[in-house]
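All remarks here apply to the structure that follows.
As you look at this complex, bear in mind that one protein chain is not there, while each of the others sits in place.
Entry: chain A
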Amino acid sequence: MDNSVSPQSSLVSVKNLSFSRGNKKIFDDISLEFERGKITAIMGPSGTGKTTLLKLIGGQLFPEKGIINVDGNNVHRLRRSELYNLRKRMGMLFQSGALLTDMNVFDNVAFPLREHTHLPESMIRTLVLMKLQAVGLRGARKLMPNELSGGMARRIALARAIALDPMMIMYDEPFTGQDPISKGALVHLIKSLNTILGLTSIVVSHDVHETAAIADYIYVISEGKIVGQGSPKEIQQSKSDWVQQFMTGAADGPAHFHYPAKDYIDDLLSTGKRY
């Protein structure tokens, strides 16, 4: 498979990664490169382990095999304090936002600053307001997380993720469950933050149009393997059945509509069983 991204220019590189959950193989010897300053998307059907990949990169899970390097550090060889230092430079946007529910919006964004810096409150205030302004929610600083819509919660979480000015941000399904306006706002934010702050972004998503609109490079993963990779244009023109099924949203194809089961007729005729 042609790997057009050179490893030297990549901030994150995943080499020969294998990972299983129980008997299910989530990743089977895959390699990916995430270039500095670019938006790289990982796409694929639900349940292909896209979130797991982000947790592996963040050092929250351990691979069975393979190496993950972030900015020259082998994530799984680092000592705990070194890993925590690296994580200060990695932002992550969780699907749910993962805001702390006992704090208001302002305190949520201020949380990493208060935990990791000794800045005076006046400076923290300025920084928090700047981050909130960047996501357009400076006016919502006094609201509690339960008073926010899903889209707002994600934008607040994004403000929190950039609070410490990280070198990269990992987005876990940023568009899922969002209305078109929120989706548009998030697409715009991811793109503009990446450019303005000079970030490296990894976007995990199954929203084809939104992701293709902003990504510089796309990997399509299915059943533990990379089934396609390239620029959005190359992906759209791909001849791979897997990629075509995913991009066009066909119900059946290489990824079957039916979950594996025994023969339908046999199943209906086997009486006396509860399930």
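Just a few scattered comments:
Assume contacts are C-beta pairs under 8 Å (C-beta built on N, C-alpha and C of every residue); 3 or more make two chains touch, one makes a residue touch a chain; residues count from 1.
One rule holds in what follows: contacts and distances are computed from a predicted model.
Looking at the choices "Acyl carrier protein", "Cytochrome b", "Intermembrane phospholipid transport system permease protein MlaE" or "Heme exporter protein C", the name in the UniProt record of the chain not drawn here is "Intermembrane phospholipid transport system permease protein MlaE".
For the chain missing from the display, the contacting residue among A:Asn16, A:Asn85, A:Gln133 or A:Gln237 is A:Asn85, taking the whole complex into account. The set of chain A residues touching the chain not shown comprises 55, 58, 60, 84-85, 87-88, 90-92, 94-96, 98-101, 111-112, 115-116, 157, 160.
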